[in-house]
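Excluded from the complex is one protein chain; the other protein chains are retained at their positions.
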Amino acid sequence: MGELTLVQAVNRGLAEAMRADPDVVLLGEDIGVNGGVFRATEGLYKEFGESRVVDTPLSETGIVGAAIGMALYGLKPVAEIQFMDFIYPAFDQIVSELAKFRYRSGGQFPCHVVIRTPYGGGIKGGLYHSQSTEAYFCHTAGLKVVVPSTPSDAKGLLLTAIHDEDPVIFLEPKRIYRAVTGEVPDGDHRVPFGQARLVREGSDVSLFAYGAMVPPTVEAAETLAAEGIHAEVIDPRTLVPLDESAIVASVEKTGRAVIVHEAARFCGLGGEIAALLAEKAFYSLKAPIARVTGYDTPFPYALEHVYLPNAEKIAAAARNAVRAS
Amino acid sequence: MGELTLVQAVNRGLAEAMRADPDVVLLGEDIGVNGGVFRATEGLYKEFGESRVVDTPLSETGIVGAAIGMALYGLKPVAEIQFMDFIYPAFDQIVSELAKFRYRSGGQFPCHVVIRTPYGGGIKGGLYHSQSTEAYFCHTAGLKVVVPSTPSDAKGLLLTAIHDEDPVIFLEPKRIYRAVTGEVPDGDHRVPFGQARLVREGSDVSLFAYGAMVPPTVEAAETLAAEGIHAEVIDPRTLVPLDESAIVASVEKTGRAVIVHEAARFCGLGGEIAALLAEKAFYSLKAPIARVTGYDTPFPYALEHVYLPNAEKIAAAARNAVRAS
Amino acid sequence: MASAESVAQGNSSAGPESSGDLTPEQILAGYRLMVRARATDERCLSLQRQGRIGFYAPLMGQEAAQVGCALAVRPEDWMFPAYRELAVALTRGASLRSILDQLLGNSADLTKGRQMPNHFGFADQHFVTASSPIGTQITQAVGTAMAAQRRKDPIVTVAFFGDGATSSNDFHAGLNFAGVFRTPTIFFCQNNQWAISLPREKQTRSKTLAEKAEAYGFSGVVVDGTDLSVVYRAVRDARARAVAGDGPTLIEAQVYRLGPHSTSDDPKRYRTDAEVAQWKERDPLVRLRGELITAKLLDEATDQKIWDEARAEVVAVFAEAEKVPPMAPDSIFDDVFARPTPRLEEERHEAAGHSQSLGGPHG
Partner (left out) sequence: MASAESVAQGNSSAGPESSGDLTPEQILAGYRLMVRARATDERCLSLQRQGRIGFYAPLMGQEAAQVGCALAVRPEDWMFPAYRELAVALTRGASLRSILDQLLGNSADLTKGRQMPNHFGFADQHFVTASSPIGTQITQAVGTAMAAQRRKDPIVTVAFFGDGATSSNDFHAGLNFAGVFRTPTIFFCQNNQWAISLPREKQTRSKTLAEKAEAYGFSGVVVDGTDLSVVYRAVRDARARAVAGDGPTLIEAQVYRLGPHSTSDDPKRYRTDAEVAQWKERDPLVRLRGELITAKLLDEATDQKIWDEARAEVVAVFAEAEKVPPMAPDSIFDDVFARPTPRLEEERHEAAGHSQSLGGPHG
């Protein structure tokens, strides 16, 4: 055990996976000599050399296409996309190829690639260094989508991803890369996919949040507690597969739901969770389902604090839900 | 007026827009000499020549990038992507550039491009000639997303798209390109964005469907009517902007909602509509909200009839909703 | 840009076996494969017209290029086809039955009825299941080559694609990665002069497609793709260089798509009969047949027998394949992931409730 930041936990997870299995190889832009623009791959080039920590030309198409080819041959490639905002040149490879390889080949060619990429706002990154477009990937059948919110989960989910048999989009909340530290188990610590984390128990309202939205959601829950409102906070951790039963069970208990994400609201994951509840927890619902999300605008720069959900907005939505019934 | 198929109505709309405005230019693969693989641009190369009906090299990146450049200069480009399944090489240009140009330039560089593309299943096209991934575009702030379901709407919405000032993703339900015919007004017939079409009035349950899902939904409504269940059928026509008030108003009346689309369920537009209702029509809802959609698998070939929504599935969901309360 | 021969001469590292030419027996075997492919094409076009298969994209005109290439590589090499590589599959040893099962999407189809016809794949043959998006296999072939490099396996990967695909993103990324990492990859471009309705000269303004390799720091060669032996030699030499660590090669095999782009296409809309007639004179089967007869490796009667057998085989095998039942309806939920998620199991259950809609197409 030891206290690590989230990005250090990612680094630790990569290093341990590489030590344990020579088939694990990394590829991406500036991940080798430079150690990654966020230092997630710091030290790995030195330890594992350029045949396992591959600095590629500036082409996300090439990175993901090559990673797929490696995976078909039996390696376990972990590709880094420098910012989630720059994943789109690889979008065709991801949605047309990676997501569908096992399916279209009738299981003959499974294709296990992990794509790591930092996502999200709050770092003054403007339109192109802040986006949260997890919904694109969640909507694409054949991809698993993972978002840790603690150092321990970062390592544990990453190791599960690397040992999985399916393609995994691994989204790292860069805003809290260094802002949170926590105990991280040594060794082969794995956090299973499809199991939500109960961050805080409560009986009055369920707050669902993941990634960098967990800290402000917890902050909101604390504010609410001081007012006598007991909010439950649930972090799904894996968006696909989603722990639907934990989500439904929580709302069966509380009767109220607030869903939080940074991504734009329209067709975001919040819509899916709300739909799920409106179908499966319908008779337990006591109040309209609220979403506290990024707005349906591109991500702004100077005014990102206006755009982003925060504890105040989350608490207000929760209060409304409680007052509504 | 005259009876046209849906694809003929598209062709008519393009021809009339081009006659009226020399700034309207078309570009895409096989749209010129060949008249488009679905014949949507039939005859236009002959009438307008190769400077206005541009056969491009095989690059969707190039098609949309070039269309953006044309639009910046003041032309009104209408790009064709041969199948929606092949739009992904252009995804970066669409979501990073086209959707954000006006915003990121503070309004200095509006970028009005129309991207037409046939979408959807039911034509034995398998994984790569059948997909409905409108949710990717709906989730992208800055894009308008349009799906006609009748010949008249096809022409009317296309003309509105070409005269709009914003980027428009214009999705053509290829399954009913020729399967439906209908009266299409001559001349500058425009159907406004953001106004749903009331396909059929009813008081017991609201069925929401667009594009090629409208015919089976109407069929379901007819079956239900024979059983004494009066289903209202609403076709939003434009997914962005979505006519939220028409959707909410219908469910305020009926108390029950079934949402139909071909796209995969998870994070599809159905989730957004359900979320909208769970927030804004909450107190009117009498039954869980149902979604009848494609499943969360890639699109199959031989068994596409298992995958696709049909009248039977839609009617069953509506019956359930009515019985539930 | 070097010619195939000049590149071949410059290559000192090719081992003895790889410098050998095709033996007469091999050429005759190649001819038989070409005939089987052509017989399959002819039959499938007619089956599609009869509505017995849903779609077909013929390769006629490209047989020598495909067979020549496939004969020059080894079983352990990996093939990354586009959707027209039927003769490559046959040459690799894929069974005609398996190919026809795929065209039907029946329950014997290795791809489980998931894809349109022509998109077959055979793991045993290292023949990767095709997809429709143009060019995507190119970067993948490079990635597999990088993996083989890492494992020190002396194999090559071959990416198959057309003239149109040279405009794709993956062509650019794939050749660039291959150049930078000197991967053992053969980029085998069948320039059949058309990308649906777009002629080669409107696809790109470079004089040849092969010269595009120079932009990535390696060589390209143009070969006559209607000549089995010429193609064989070019691929053989490219393979030898690749396994010797001398990097990738782009081979432009000049051929002609004698048929329509696919059964959905009407080439009369965009090209002249005269052009087609001109290229028909260079039909690779006619050419090779002539050479074999001249060289007394083949006589008219044997040739007739080869054709009759090939045609009979397709008819017989298709009749068998047609008897195979369809996939089970709920099989659409398999292979999305290694193991289905709870949601997929729920959807499987949901679908099972709609027995009527499972009955048949457009139910």
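Order as written gives the chain letters A, B and C; numbering starts at 1 within each chain.
Going forward, contacts are C-beta pairs under 8 Å (C-beta built on N, C-alpha and C of every residue); 3 or more make two chains touch, one makes a residue touch a chain.
Keep in mind the model is a prediction, meaning the values are calculated, not measured.
Novice: If you put the missing chain back into the full complex, which of the shown chains would it touch?
Specialist: A, B, C
Novice: Of the residues listed, C:T91, C:Q137 or C:N176, which one is in contact with the missing chain?
Specialist: Here the residue in touch with the unshown chain is C:N176.
Novice: Please identify which residue in B:L6, B:I31 or B:M70 touches the non-displayed chain.
Specialist: The single option touching the absent chain is B:M70.
Novice: Which one, A:A15, A:V37 or A:A225, makes contact with the chain that was left out?
Specialist: Touching the chain that is not displayed is residue A:V37.
Novice: Just checking the interface: what residues of subunit C touch the absent partner chain?
Specialist: 167, 169, 171-173, 176, 179-180, 182, 202-207, 211-212, 214-218
Novice: In the complete complex, the non-displayed chain touches which residues of subunit A?
Specialist: With respect to the unshown chain, the touching residues of subunit A are 29-30, 32-35, 37, 55, 57-59, 61-62, 85-86, 88-89, 122, 124-129, 265-266, 295-298, 300-307, 310, 312-313, 316.
Novice: For subunit B, which positions touch the chain that isn't shown here?
Specialist: Residues 25, 51-52, 54, 56-57, 59, 61-62, 64-75, 77, 89, 92-93, 96-97, 100-110, 141-142, 144, 164-166, 194, 240-242, 244-245 of subunit B touch the chain absent from view.
To be clear about the criterion, only the chains that are shown with their structure count from here on.
Novice: If you average the Cα atoms per chain, which one ends up farthest from subunit C?
Specialist: Of all chains, A has its centre farthest from that of subunit C.
Novice: How big is the gap, in whole Å, between where the Cα atoms of subunit A centre and where those of subunit C centre?
Specialist: 39
Novice: Express in whole angstrom the distance between the two chain centres, defined as the mean CA positions of subunit B and subunit C.
Specialist: Spacing between the chain centres: roughly 35 Å.
Novice: If you average the CA atoms of subunit A and of subunit B, how far apart do the two points sit, in angstrom?
Specialist: 30
Novice: Can you pull out the residues of subunit A that are in contact with at least two other chains?
Specialist: 89, 92, 96, 100, 103-104, 141-142, 240, 242
Novice: Multi-chain contacts only, two chains or more: what residues does subunit C have there?
Specialist: Touching at least two other chains: 109, 114-115, 119, 131, 133, 169, 336, 343.
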